[in-house]
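One protein chain omitted, others in place.
Chain naming follows the written order as A, B and C, and within any one chain the residues start at number 1.
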Amino acid sequence: MPKMTVEDLEQFLDAHFPDMAQRAVSVERVGENFARVRLRYHDRHLRPGGTIAGPSLMMLADMAMYMALLAMIGPVALAVTTNLNINFLRKPAQADVIGECKLLKLGKRLAVGEVTMYSEGDTEPVAHATVTYSIPAGR
Amino acid sequence: MPKMTVEDLEQFLDAHFPDMAQRAVSVERVGENFARVRLRYHDRHLRPGGTIAGPSLMMLADMAMYMALLAMIGPVALAVTTNLNINFLRKPAQADVIGECKLLKLGKRLAVGEVTMYSEGDTEPVAHATVTYSIPAGR
Amino acid sequence: MPKMTVEDLEQFLDAHFPDMAQRAVSVERVGENFARVRLRYHDRHLRPGGTIAGPSLMMLADMAMYMALLAMIGPVALAVTTNLNINFLRKPAQADVIGECKLLKLGKRLAVGEVTMYSEGDTEPVAHATVTYSIPAGR
Partner (left out) sequence: MPKMTVEDLEQFLDAHFPDMAQRAVSVERVGENFARVRLRYHDRHLRPGGTIAGPSLMMLADMAMYMALLAMIGPVALAVTTNLNINFLRKPAQADVIGECKLLKLGKRLAVGEVTMYSEGDTEPVAHATVTYSIPAGR
């Protein structure tokens, strides 16, 4: 069962990532080993060609995993990414991007999740990532 | 032989990524299949614990590869990342981070590079990435 | 719609990978952007600790993606892997391992899929991979 709600996670982000909140990431839904996060469309995320830049999608993937993990283990700010692998699949639309993370493993020391990213309203993914977090001992 | 100099690349970034330039990334050196890029230390890149956030390092890795590639093939703005894999190795110092990219393959359709990232003044890497770019046909 | 059936793919493997067939990989099911492949449990795949070795799971992931791709595009033997990323999640049981591949992208030049691997009878995945294939031009 998740230990944190969408509201808990939003408060956590406001407290720990004040800049990040301005970057237009919000938590939409959490569940058992799951989180859905939204990257709001904004000029600032664009790259040549008018599409959302890769680094914004990488940030979204990392954040979706972080939210899925914290929802399950509670507000462990110092959990850190150890590996992120992302495949960029299609040019995103000029729209918000939704990232859905499913935890594949939630161990004591390592958690692994996969994140599928969609332009809002589309069914084909724009990117897919797998992300590993290290969980600090003795929490 | 590189087709673009550090100055050419800086002008390219100013023209195509006006926001990115503000994000404190600069090109330091280019050579045969090589580029060195600097991420200037700034509060904006921090995460809980006071360290530089993963997404900033991913942006640096992507940018180092992009610069190494463009230096060799010229200003092809629409070359796009297809895969990025990053391992976070150590907590970065409160300092600039230097990313050095070496191209492992420069084909007609795909280029692959590896990027090693160091806190300025340290010898142990803080992160290591491999990055694949797709090069548009008919350029 | 798939262009090759399970029987077509098994004949293709027998013709092109005679050794591989002996290695106890078989195709179980194919569908739209999907393939399921089985690695039969055998002493030869073991590593210290009695578990199935990582390289056998990597071979299974690669083969599941190859079968999902060929099912869709036909018998293009020279399609080649360009990137494979695998996370090992749990110690496999002493049982067959099932690999299920779902294609995330099927482009003209590149195809990307994800492969989830389970010990037969278990619901938790033992490994998860993403795999990219390059498709030769002019086929």
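Please note the rule applied: a residue touches a chain if its C-beta (ideal position, glycine included) is under 8 Å from a C-beta of that chain, and two chains touch if they have at least 3 such contacts.
Computed from a predicted structure; not experimentally measured.
K.L.:
With touch as defined up top, name the shown chains that contact the chain not shown.
P.N.:
A, B, C
K.L.:
Among B:Pro2, B:Gly54 or B:Pro125, single out the residue that touches the unshown chain.
P.N.:
Checking the options B:Pro2, B:Gly54 or B:Pro125, the one contacting the hidden chain is B:Pro125.
K.L.:
Just one of A:Asn33, A:Asn85 or A:Ser119 touches the chain that is missing; which is it?
P.N.:
Residue touching the absent chain, from the options given: A:Asn85.
K.L.:
Residue-wise, where is chain A in contact with the chain that is not depicted?
P.N.:
Considering the whole complex, chain A reaches the absent chain at 82-83, 85, 109-110, 132, 134.
K.L.:
For chain B, enumerate the residues touching the unshown chain of the complex.
P.N.:
85, 87, 89-90, 104-105, 112, 114, 124-125, 128, 130, 132
K.L.:
Could you pull out which residues of chain C are in touch with the chain that's been left out?
P.N.:
Residues touching the hidden chain, for chain C, are 16-17, 19, 44, 47-49, 54-55, 58-59, 62, 77-78, 80-88.
Note that only the chains that are shown with their structure count from here on.
K.L.:
In graph terms, with chains as vertices and touches as edges, which category applies: line, ring, star, complete, or other?
P.N.:
complete
K.L.:
Just the number, please: Cα centre separation of chain B and chain C in whole Å.
P.N.:
About 33 Å, centre to centre.
K.L.:
With chain centres taken as the means of their Cα atoms, state the distance from chain A to chain B in Å.
P.N.:
Chain A and chain B have C-alpha centres separated by 22 Å.
K.L.:
Quick check: how many Å separate the C-alpha centres of chain A and chain C?
P.N.:
28
K.L.:
I need the residues of chain B touching at least two other chains; which ones are they?
P.N.:
82-83, 85
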